[in-house]
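One protein chain is absent from this view; the other protein chains keep their places.
Coming up: chain A.
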Amino acid sequence: MRDFEHDPSLAELLDPKAISQLSTLLSSLADSELQLESSAGSGPATPVELNLDTIGWITGDNPEPRRRAAASLVEVVLHYVYKYRLAANLHRSTTEASFQALERQNEALRQSETRYRELAESLQDRVDSQVEVIRQAQQELYESARLRAVGYLAAGVAHEINNPIGFIKSNLKVANEYVDELEEALPEQHTCQDTLADFRALLEESLAGSTRIASIVADLKAFSSIDQGEYVSCNINQLLTTAMHLVQTSHPDAPEMTTTLSDLPDIPGHAARLSQALFNVLDNAAKAVEDGGTIAVQTRHTNADTIRIEVTDTGCGIDAQSLDHIFDPFFTTRQVGSGTGLGLTVARETITAHQGSIDITSDPGQGTRVVIELPAKRK
């Protein structure tokens, strides 16, 4: 049976074995030969009907009423066979239809799930990149505000100190000349001769001190670069030297620094910011060698496009866990109040802004090496 509406033939309802079995049973009931067949043949035959269709014949040389009874019996059997087939076929076709509908639904669901997953992924990417943009913007804002504040402070201090230190220095020189005059005018054996010699020593010490103050002020001015605009031509060796001076004066027991500075081309850059970055790196190195150790600073012109700054210390080093967070803003291993946790963050931001790179390797207890590479030409 192709489908439930199809009018079946005898062969579709009963297999040959069942047909011959029925024929045998009918024959033994009738006590004479009766055959169920799908065609009438030439002998006497009575039709077997199903749903108004003749689908078979009872043949046999028997009285017609006997064949009729046999046909009716077969009709009853066929009715139930057909009914069963009908139900089975319809069941199969509806099950298949339901299954196909489910498959289609499943496919549609899978597609929409894929679409939503892709959407969610791209959304996540976009959120991540936006967060990154905001983070950078925030940091740059913070950094520039901080730099500006430091710059103004340094410029103000430098300006205020510069004038008094100027006349202190010149007054001390003049005072020295007066001491010369006094020495000539004073008799050989005068009791004030020792006092005068002491006074001269005092003046020279003060002069040396004020010269040092003047040089610190000069460093401060260079460091803040308050009068310099955006990108200018920077001499890295010079910036490095002033930063080193500043670090040495800001640490109580000025750490020992050895320098190997090669000839470097001037590179375009923001002098104040580069100074700050170098200062921060050197400041960290100085803090690392507070309990002993030395700092080596080296610059090299590695190739036409790159200059390389290496700051190596033999201080306390950084453990691996801290190294992972070394550039994170506000990450600090120092005591609360003694460090902002922004030093290397600012350094990296500055180097990155100059299209350079900064890399830190460290062995706890052995020391730390900071490698900064900057492009020699602006890209």
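By our rule, a residue touches a chain if its C-beta (ideal position, glycine included) is under 8 Å from a C-beta of that chain, and two chains touch if they have at least 3 such contacts; residues count from 1.
Note that contacts and distances are computed from a predicted model.
Missing chain, UniProt protein name, picked from "Putative spermidine/putrescine transport system permease protein", "GTPase", "Thioredoxin family protein" or "ABC transporter ATP-binding protein": "GTPase".
For the chain left out of this panel, the touching residue among A:Ala11, A:Leu29, A:Ala101 or A:Ala201 is A:Ala101. The missing chain lies against chain A, touching residues 4-5, 49-52, 75, 79, 82-83, 86-87, 90-91, 93-94, 97-98, 101.
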